[in-house]
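Only one protein chain is missing from this complex, and each of the others stays in its spot.
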Amino acid sequence: MKYIDEFRDGDLARTLARAIAREARNARSYNLMEFCGGHTHAISRYGLKDLLPSNVNMIHGPGCPVCVLPIGRIDNAIDLAARPGLVLCTYADTMRVPASKGRSLMKAKAAGADIRMVYSCADAVRIARENPGRDVVFFAIGFETTTPPTAVAILEAAASGLANFSVFCNHVLTPSAIANILESKEVRELGTVPLDGFIGPAHVSTVIGSAPYEYFAEEYEKPVVIAGFEPLDVMQAILMLVRQLNEGRAEVENEFTRAVTREGNGKAKSLVAEVFELRRTFEWRGLGEIPYSALRIREKYRAFDAETRYGITYRSVPDNKACECGAILRGVKKPTDCKVFGTVCTPENPIGSCMVSSEGACAAHYTYGRFKDVGVEAVGAPATETAQ
Amino acid sequence: MSGVVRDGYVRPVDFKHGRVDMTHGSGGRAMAQLVDELFLHAFDNEWLAQRNDQARFTVTAGRMVVSTDSHVVSPLFFPGGDIGCLSVHGTINDVAMAGAVPLHLAAGFILEEGFPLADLKRIVDSMAAAAKDAGVPVVTGDTKVVEQGKGDGVFITTTGVGFVPAGVDISGDRARPGDAILVSGTIGDHGVAIMSLRENLTFETTIRSDTAALHRLVAAMVAAVPGIHCLRDPTRGGLATTLNELASQSGCGMVIDERRIPVQPQVAAACEFLGLDPLYVANEGKLVAICAPDDAKRLLASMRAHPQGRDAAIIGEVTRDPHHFVQMDTSFGGRRVVDWLTGEQLPRIC
Partner (left out) sequence: MCLAIPARVVDLPAPDVALVDIGGVKKRISLALVDGVARGDYVIVHVGYALTRLDPEEAARTLQTFAEAGLLDPAAP
C-alpha cells in the first residue's frame, strides 16, 4: 500500500534507532508523551520500545476519545437506545465501554436495543433516510479529526430537512487536554511526571494545523513534534524531540509534512464552526471537568441535537475505586501500577475505558506488551539487534 | 413408499417461489416430499437411497475419528461460497486435522419458517457438489422447522466420521520446543470476504472466501511426514487464536515472524482501513502444522506441491515458555505478544 508500506520499512527503522541511540545523551532521560491513542497503538503494535535506548521513555497520553468519554455519557447513549423504536448508530469503538451497573452498548444490543455499528456518520444519515418512521440518533465521539464529518452530516440533514435524524454530540478538543496535563499538579509543581516533550497527533493536526501547538511550546517551554501515523514517523519524531531537547529548543516542528500544514484544513474548520460551538465545561473521564474543551451543536442546528430533543440529563458517575484509568490517562501511573490490571480488569472484562479501546494504554500493554512484565525471554533474541 | 398406497398426482415442490412452512418439519408427507425431491435428489447415494433413519457401513479396524460443527454464518451466500459448502468443508477439515481420512458426513438442518426454497435448494446443491468433489458423501440427515423469527434462515450441523491410519498421532498437545510452525497459505481471506458484505461497511474487493476441504492436502502431508505433531485449521478467531490454543494445549510458547506470514495485499488493505489485524480474521481453507525441526523442509515441500498449499510457509518455532505466550517479531524489528482474541474483533475509527 503506497504511503503506508514505505513508512514501515524495517531497515530504515534500524537506521533511525541507531541515530536516536547516538544522539540521546547518557547523562539525562528523555520523557516524551505521545498524546494520540493511535501513536500509543503504533508503538505497541510494532514493538517500538525495543528499538529505543533505555533513557528514552514514552508516556501514554489521553488522546483516546473512547478512553476519556465519561461513564455518564455512555449511560445516556444506552438510555437513548432503550427508547422504543429509536435506532442508535455508533462507531464500533464504543460498544464494549463499561458504563454504570455493568451495562454496555453491546449488552444493550443483546437485550434487544436497535444499535447499529457504522463505519461513517454518513451511514447514519442514510439509515435515517431509509427509515422515515423511526428516530435515528448518531452517537458522535472523537477529537478534531472526527468532528468535521459530523458537521457535514448535520448540514446534509439540515439541507434535506431530515426530521428524524439527530446527533448526540461528544466531540472534544485536543489543545484543552494538552493544557490540562501541563497544568496538572504532577507536572507543574510536583515533578512526579517528568514531561520533556510531546509527540503531537497526526490526523487531528491535518484539520487544525500545527499553529495551535505553538502556544504550548512557548508558554510551557516544551517541544512538540507532530508525527505521522506510521512507525517510522514516530521514530523520526522522537529523534527530532531528542535533538530539540539537546539543543535547548522548545519549538513546534512538523514531521508529518505530507499531510499537515501550519493552517490545517480551512474548509473543515469553517464547517465545524458553522455547526458547533464550545461548551463552557465538559467532564473527561480521568481528567475531571475541563473548561472550553468540548463542543455542542449551535442554536441554528439545535433541531438535530439529541440532547435537546430527548431532554437528556447528564449524571456524573465515578469510576470504580480500584480503577487507575484517570492517573494512567494523565501519564502519572503505568498500567502495571494498577492493582486490577490483568487480574480483574482484562480486555474480556474491562473495568475502565483504558482497557476497552485498543488504543488505551492498558489494552495496548495487555495485548502487546505484558509478556515483558513477567521477564519472559523467548528462545533467541528479537529478530534485529536493539539500538546499540 | 412403493405401491402400498396408490400414487395420485402429487404437485412437485415449488423451488422457485415456495417457502419453508411448518409442515415441512412435521414428519408427514410434505416433509417426506421435501426430503425426497431436495435432499435425496441432491446427495444421491446408496445409503440415502435406502431411506432409513440411519446409515450402516463397515468399520475399518483401527482408530476412528468423529467431529461435529454447527454453522450459523451470516450472510448465507458470500464471494467464494455459502453456508452449504462451508458446512461440508468445515467438518471434513476437523476430521482431517487428526490426520484422519474422512469417510461419511451426517447433516442436520434447522429451517426457519418462511425461508425461500430457492435459497435452500441453492444451499443443498452446493453441499452436494462439495461432498461429491471431496469424495465424502452425506449419508444421513435430519430436518426440523422452527417458527418465523426463531432462526436465521437456516442453521446446519454436520458431523463427520473418519479413520486414522496406523502410525499417525496428531494432537494439539504434541508441540515441543524447537518444532517448526507452518501455515498452508494466505490468512484472513474468508473474514474479509464476509465483512465486505456487512451492511454498513461495504467495500469493493475481489477477495473470495478460501473455504475448501483440506483432507487431500493433509493426506499428502502425512505421506511425506507421518510424524507430524499438530494440525489445526484456524477458523473463527484467526491464526492468532489457533496458535494460542496449541501453545496452551502443549504447554509451550511460540515465536513467529510477521514477515513470513502470507497475507494477500487486498486483505491487508481491508484490514488497514477497518483497523483490524489479519491475525485475528477468520479462515476456512487453511491449516497450521507443527512438526519436528528436521521434518520442516520436507513438510513444506509437500504442501507447496499441492494446489491448496501453494503459498505455504514456515512462520516460526515453538519455544520453552511457562507462560505459553505467542510472541511475534514485527516486520518493523520489535517484538510483541500475539494474544488470544478478545470478544469479537470489531472495526474501529480510533
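Each chain gets a letter, A and B, in the order it is written, and its residues are counted from 1.
As a convention for this text, a residue touches a chain if its C-beta (ideal position, glycine included) is under 8 Å from a C-beta of that chain, and two chains touch if they have at least 3 such contacts.
A quick note: this is a predicted structure, and the numbers were derived from the prediction, not measured.
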Option touching the unshown chain, where A:I71, A:A179, A:I199 or A:L232 are the choices: A:L232
Of A:S100, A:S160, A:T192 or A:T257, the one touching the omitted chain in the full complex: A:T257
Interface with the undisplayed chain - residues on chain B: 203-206, 265-266, 268-270, 272-273, 275, 348-350
Hidden partner chain, residues of chain A it touches: 1-4, 6-7, 9, 12, 15-16, 18-19, 22, 36-38, 63-65, 91, 119-123, 142-143, 145-146, 148-149, 152, 201-204, 206-207, 228-229, 232-233, 236, 239, 255-259, 265, 267-268, 271, 359, 388
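Going forward, only the chains that are shown with their structure count from here on.
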Inter-centroid spacing, chain B versus chain A (mean Cα positions, whole Å): 38
Interface residues, chain A side, partner chain B - complex: 1, 4, 8, 10, 13-14, 17, 37-38, 44-51, 64-66, 91-93, 95-96, 116-120, 123, 142, 146, 231, 346-348, 357-359, 366-371, 374, 376, 378-380, 382-384
Of chain B, residues touching chain A in the complex: 177-178, 199-201, 253, 255, 257, 259, 265, 268-269, 272, 274-275, 317, 319-321, 323, 325, 327, 329-337, 339, 342-343, 346-350
